[in-house]
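All protein chains but one are shown at their positions in the complex.
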Amino acid sequence: MDAIHEQGAALGKSEIRSCFDSDTGTLDRRVFADEDIYNLELRNIFARAWNFMCHESQIPNVGDYVINYIGEDQVIIVRDKQGDVQVLLNTCRHRGNALCRAEQGNAKSFVCSYHGWNYDLNGDLIGVPGLTAYYRKDIDKSQWGLAKAAQVDHFHGLYFATLDPDAPSLHDYLGDVGRVGLGLLLAQGDVEVVEGVQRNIIDCNWKVAVDNLFDWYHVQYSHASAGIAGFMDIAAILHPQNQMVMLGEYGHAISGPAIPQDKQDFLDGLSDEERRALAANIAKESKGPPPPIRMKAAKELLGPVGVRSMGHPNIFPNLWVSTNGTQLCLRLPRGPFETEIRWYTVLPKAMPEDVKRQAIAFNTHLFGPAGMLEQDDGENWSQSTRASRGVKSRSYRHHMAMGLGHDEVMVDPSGQSRIETTISEHAQRWLYRNWMDWMAADSWADLKEDHSRVPEGRV
Amino acid sequence: MDAIHEQGAALGKSEIRSCFDSDTGTLDRRVFADEDIYNLELRNIFARAWNFMCHESQIPNVGDYVINYIGEDQVIIVRDKQGDVQVLLNTCRHRGNALCRAEQGNAKSFVCSYHGWNYDLNGDLIGVPGLTAYYRKDIDKSQWGLAKAAQVDHFHGLYFATLDPDAPSLHDYLGDVGRVGLGLLLAQGDVEVVEGVQRNIIDCNWKVAVDNLFDWYHVQYSHASAGIAGFMDIAAILHPQNQMVMLGEYGHAISGPAIPQDKQDFLDGLSDEERRALAANIAKESKGPPPPIRMKAAKELLGPVGVRSMGHPNIFPNLWVSTNGTQLCLRLPRGPFETEIRWYTVLPKAMPEDVKRQAIAFNTHLFGPAGMLEQDDGENWSQSTRASRGVKSRSYRHHMAMGLGHDEVMVDPSGQSRIETTISEHAQRWLYRNWMDWMAADSWADLKEDHSRVPEGRV
Amino acid sequence: MDAIHEQGAALGKSEIRSCFDSDTGTLDRRVFADEDIYNLELRNIFARAWNFMCHESQIPNVGDYVINYIGEDQVIIVRDKQGDVQVLLNTCRHRGNALCRAEQGNAKSFVCSYHGWNYDLNGDLIGVPGLTAYYRKDIDKSQWGLAKAAQVDHFHGLYFATLDPDAPSLHDYLGDVGRVGLGLLLAQGDVEVVEGVQRNIIDCNWKVAVDNLFDWYHVQYSHASAGIAGFMDIAAILHPQNQMVMLGEYGHAISGPAIPQDKQDFLDGLSDEERRALAANIAKESKGPPPPIRMKAAKELLGPVGVRSMGHPNIFPNLWVSTNGTQLCLRLPRGPFETEIRWYTVLPKAMPEDVKRQAIAFNTHLFGPAGMLEQDDGENWSQSTRASRGVKSRSYRHHMAMGLGHDEVMVDPSGQSRIETTISEHAQRWLYRNWMDWMAADSWADLKEDHSRVPEGRV
Amino acid sequence: MPHSETLTVAASYANALSIQSRIELQFEIEQFLYAEAALIDGREYRAWLDLWTDDCSYWMPIRRTVTLSDIDKEFTKRGKMAFFDDDKSSLTMRVAKMESGSSWSEDPPSRTRHFVNNVRVVEVGGNEMTVEVAFMLYRTRLDTEESTWAGRRVDRIRRVNGALKLCGREIYLDQTLIRATNMSTLF
Amino acid sequence: MPHSETLTVAASYANALSIQSRIELQFEIEQFLYAEAALIDGREYRAWLDLWTDDCSYWMPIRRTVTLSDIDKEFTKRGKMAFFDDDKSSLTMRVAKMESGSSWSEDPPSRTRHFVNNVRVVEVGGNEMTVEVAFMLYRTRLDTEESTWAGRRVDRIRRVNGALKLCGREIYLDQTLIRATNMSTLF
Partner (left out) sequence: MPHSETLTVAASYANALSIQSRIELQFEIEQFLYAEAALIDGREYRAWLDLWTDDCSYWMPIRRTVTLSDIDKEFTKRGKMAFFDDDKSSLTMRVAKMESGSSWSEDPPSRTRHFVNNVRVVEVGGNEMTVEVAFMLYRTRLDTEESTWAGRRVDRIRRVNGALKLCGREIYLDQTLIRATNMSTLF
């Protein structure tokens, strides 16, 4: 393994602050290939942030559980007997064994396969073999329940958890931009996750995958073959004249196409029936599923600016709302050089069966390791990561200056602010600026105090 | 790889002393998942301790050799021309190449496959191609023999070696408890190793495997299926009412079932013939091989307390005397996250052929990777090790307090002390207490001075 | 992974200077098994030295390229539109993606598969999609061309590159011994590389492979089987009575058989035709290709001493001129414990087709992973490397004292100096002495100032 | 088809045909599947495509690590998410993609090797039959990328004017978490 | 059976039977062994057990890394330590274990794939025959656990009232040090 800075040198804040230069929009490659930086990310970012766990529809019944991760800590997300969702570290308090080895399932309680300690669905230790005979009753079960996430909350059924008791509430953590980002998924009404999460490992640093989600620039070249093959009209999805960027506190952002104001005004004039009719018509011509024309209610949820967004939100640090709000993509760190990708398809419950089937088929072919688009991403990411390691190669900073200094932040009367521009890298810059804030902070108190404010004016 | 404490931070003694808390019986998980701790273990434990090499029956003839390890140092154990057993580092003094690549065999001398340096079976350098022509006779062969273990000794044919010249004699190192532990293997008279050592790699820290050997608690749950399948009566082997723990200096311990004093008194009254008859009868009913009813001589060897032990001894650091004294299990460290397991079957030479065959079949099916019991251990151990790595998971200490403070050390007139109790974790606590002593010591002198004394009174 | 010295301890110069002891000819094994030493090698040796890139015949046409490495930095060696050879880091300046994934080929320009940045064959950034629309023309293309090697030069078509602008010229870097070394390849006139580079990974430290190239001592024993099988007369190729060693500044060396002075005088008397005739005759008897009897011109190139050399040159750090000057072997570091081996066959253009075919067949069977000789080297090297890791094993220094203090450096009127001796280890000692110079130097200025001078008198 | 029926079915159909016919059928099918594999490994994607009927289905569900109590959930069902859920037109798109000249994931192209093992004709009905195969797909890319995919394949083969065609393929991969950068190859 | 005799034996038995009969036998045996593999991979352990005769033996000796001079010691002999040394009753126990509902090593169950290759009938005598196979067993567990076991298998197959049964299996694994947490699977 390649060590970028001298082995064992402590990682100073100034060193961290030097990684990204907001003035020139350049990034030090070491952030992708350094063991120490990676270990610090696990502590300062993943162990502090609100991490996406699952959607309620994945665990409808008591005892239903799925396995997910907070950084590299494995957690069980389970619906307990009160019907509440619990987030429990998947490690027995006795000797650390994993309670669940399946990635999903239903359990009456969690019995450890090593010595049979038995935990209730809410994590309480309810059974200890030999409690009397061997332990002579001398163990305080209340002290040895499963470790829980410090806070668990959900946004319209999308569950998140944080390991840090000092983290702000989920609502405050998301802020307007985070809520709009998730809102794009909810704008069509109640949703449910379709059976089947596509999972694969890409040998790239997790941030390479994350900054790519804002990267509308790569689409035309990386994914040209999908266009040529007739899978989709690549050029048509870019809308370079109508791109909008929204930046949120703590690193959330949305970047991508937006509905032009005039078109939005027209839509605002339509009733929900008229909108559905319109969508149906468009669907007839277009390949792929019907366009996500939003219903009236969406404006409430997304606000006057957010409602226009057709872009890609990232809920910091690693949750991408994708595919016109019908997919979620999670990027889980697996060491500095590997990332686990998870694709969830999330559709409105109200969506007609035939449209659903069409959407599922489309999503199946779009992303995931065999996706017509994504199969071309992986090697670019792994090669970018790989080239962050060579003694000389790593000395060249990434260029991330597209549009830097050319745009203006506009604030809507509603208070929602955005940048209306063409394809740009404002969101990527925002990502790494905030990454430095998180990495340099000693605690949530520190981070709340000292993090980048949403820019105003020229950017 | 996960670094638990800050990269490159020196590993202080206070840090080590904090790993296990004897008062609460809790263990810091970092001991299972830290590169620095592991490297220190190789230096402070394995390079100092007396390590099991082989039994004399494995190398009966001049030139017979087997390969084994001291930590990660590979050694050749060979019977030299004087009939003495030599323990030689398996690395050529010229350029370091391995002399032996086979895991066992017979050699007239050790000729290196790189340049042909030739070493006598006792390690002396006896042949150097081109000594005159190329070296102009200018090499002092006496200085370039194979490196040898600092001390080699055996206990009734069980060979051990240490790399540390300052280590105490094997006899003193073992102490009474170590000698009793090995004695359980010898109590039926002269033994020999059966052809075939089962070897496999389990992705767990070596200590997880070692503390498990004292772990009579896991048997009932982990190995329930072996009972249901009818392989053995799991409940019947536990004898929770008659468990005995013996603790020895430097970390040796024996824990498990014991023959009740009254039953022992009865046995003491029997002649050897009567004992054999008794064993034969029991064998008829029971599954598995005949019970190891000991002969009169055993009491000499084991003492009045040891003779009652039917438990599991560990010769610190990593040799388990198992299966009623018919198997040895060695746990060799292979990095913090992997352990090589070796199973030796050791039977009394005098054992009748048919009984031998029965015992061999039983041992084949019991442990080893395909064993009816052991196949269920591996994944518990690897998951316990794995969960020692997550940023949050590793912050929860293992619970190892079973029976803590509830038992009494009893000292026999003979001087042998033991704890008579039910299933407990006294031995595991002793293991980690001593582990800290070894890790914190700067040398054998230091360790002799400053190590835990065998407890007296309440434990 | 094993850390030899304490994790993260800075690697002091005195520590480096202690690795090889010139007085006793012994080497500290840590040089083969230490992450920090390895990382320092990448910086202080490979990033500073002139590294072999390719021969001009591998890229005859504009756009022809091959991939090679400088340490672990991947580079593209390409012939640009001016016909010049460029050495470019194979990493896009935008986001670091690799421009070339093929190991050889022909390109009109280098278009990145991620976002389509387009670089001219000389590395200039000539195309940026969306330069106007997305970048608003705000990017200085002249600043974002591909990174280039600091210096590129060739010696008779053999191309080398260095990443260090302060490195001396290739001519001065090679010095007389380096030029003679390469000259052995060129002594038969213009050469070309035969299609097909044999590449494989050996799990050994790169230096173990490099010091082996001087190692005429191992041939007789390691490769005995090739002799027995009748592939070649092993004894006959050693010429122990006529070995010659030439040592050059910065670590270059040539070691191996030499043409006796009287035989050389006789050859000097022959015309080129007579020499060819002589070679043809010898070829008739011998197995293998005709002996490389040199033409008159060779003496110009090699000088009166060099012309007599039939030995193995190493161009520091890792280029071996082998097989009587018909093969080049490159040893590329892949971490402390792995090395990529590359075999190039290089033949005189003028060589008759049938002789060429014979030489190619011979080279195919000689080295490479399936070679009659080389297949026996790999495991010796990997075992030597492996034994540099054990806590105890690594404490024994390699013996490298063959001939130490028994020979004399002779200086020819021409100024060429050499040691005439039998099989010896002068060259290996020179290698590690210079390795220390390189590792301890802070810069080229420092190294020029403070490096071992070619010895005189007794050695 | 649930394994439990494997033997019975095989047996029942065995009775239906003479051993002679079964051997000939076995030979014909094995050679057909071997040739098909050779076309992919030889990168003859267009020729490979011609082996498929227009109404074909090519499906690889997602496998999950589940306990025995949830074993029925091991694979996703039809109509749910999958890794491949192709018909002739989407297969054609995949081939067109590889021929497009800008299919970066396959340029340089992968080196694939399809091992078609344990071929069992488990059902013969009219002009269609069901064939089960234990497959291994070994892929290398660039210098060091290496992937191995193994699993069970259920092929539907139809006789169309004498020639054999593929009309269905179900690929039950052994892996749950795909240990590869992509699956840009054909199974 | 020592390899050296492989060809001769094969040849000699070849002479004994017409090529027609040999082809039919080959087909029958291959299909039998493929179906057997499918039962394990399909986790039909009870059905798999029924393929074995009551007097069967199932044996995997321990292989050691030895020099050519000690090559006769490469495998442990019968009656010495082994990895498997089973008869019908112990095989039954293994199956009972997996059905017990508390066989943690197999819950979640492994995904196994048995590749039965290079099938050679090397001996036919009366109603029994000896079959040699080059096998590969590929196993995945959980997200990332992956094991590959390869080696030579010598099966004894007996015809019992028309049906084929397994009466013996010798498994000569290629590995000496088993690179896996356990071998909780059937070979």
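Per-chain numbering from 1; labels A, B, C, D and E assigned in written order.
Here, a residue touches a chain if its C-beta (ideal position, glycine included) is under 8 Å from a C-beta of that chain, and two chains touch if they have at least 3 such contacts.
Fair warning: this is a prediction, and the values are worked out from it, not measured in the lab.
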Check: What are the shown chains that the omitted chain is in contact with?
Finding: B, C, D, E
Item checked: From B:Arg101, B:Lys299 or B:His451, residue that would touch the chain that is not displayed -> B:Arg101
Note to self: Using the touch definition from the top, which of C:Asn51, C:Asn68, C:Asn122 or C:Thr345 touches the missing chain?
What the structure shows: C:Thr345
Item checked: Option from E:Glu36, E:Glu132 or E:Glu170 whose C-beta touches the chain left out -> E:Glu132
Notebook entry, point to check: For the full complex, which residue in C:Asp21, C:Asp80 or C:Asp203 touches the chain that was left out?
Noted result: C:Asp203
Next item on the list: For chain E, enumerate the residues touching the unshown chain of the complex.
Entry: 2-4, 6-7, 10, 19, 22-23, 26, 63, 65-68, 71, 115, 117-120, 132, 134, 136, 148, 150-152, 174-177, 179
Checklist line | Contact set of chain D toward the excluded chain (per top definition) | finding: 23-24, 27-28, 31, 34-35, 37-39, 41-44, 47, 101, 107-109, 111-117, 136, 138, 140-144, 146
Notebook entry, point to check: Going by the touch rule given at the top, which residues of chain B touch the chain that is not shown?
Noted result: 101-103, 113
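FYI, only the chains that are shown with their structure count from here on.
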Next item on the list: Using the contact definition stated above, find the chains touching both chain B and chain C.
Entry: A
Note to self: Hop distance check: chain B to chain D, minimum number of steps through touching chains?
What the structure shows: 2
Item checked: Chain centre separation (chain A, chain C; CA means) in Å -> 48
Notebook entry, point to check: Quick one: chain C and chain E, Cα centre-to-centre, how many Å?
Noted result: 50
Note to self: Counting only Cα atoms for the centres, state how far chain B is from chain E in Å.
What the structure shows: 34
Check: Where does chain D touch two or more other chains at once, residue-wise?
Finding: 65-67, 104, 176-177, 179
Checklist line | Contacts with two or more other chains, residues of chain B listed in rising order | finding: 7-9, 101, 222, 376, 379-380
Item checked: In contact (per the touch rule at the top): chain pairs -> A-B, A-C, A-D, A-E, B-C, B-E, C-D, D-E
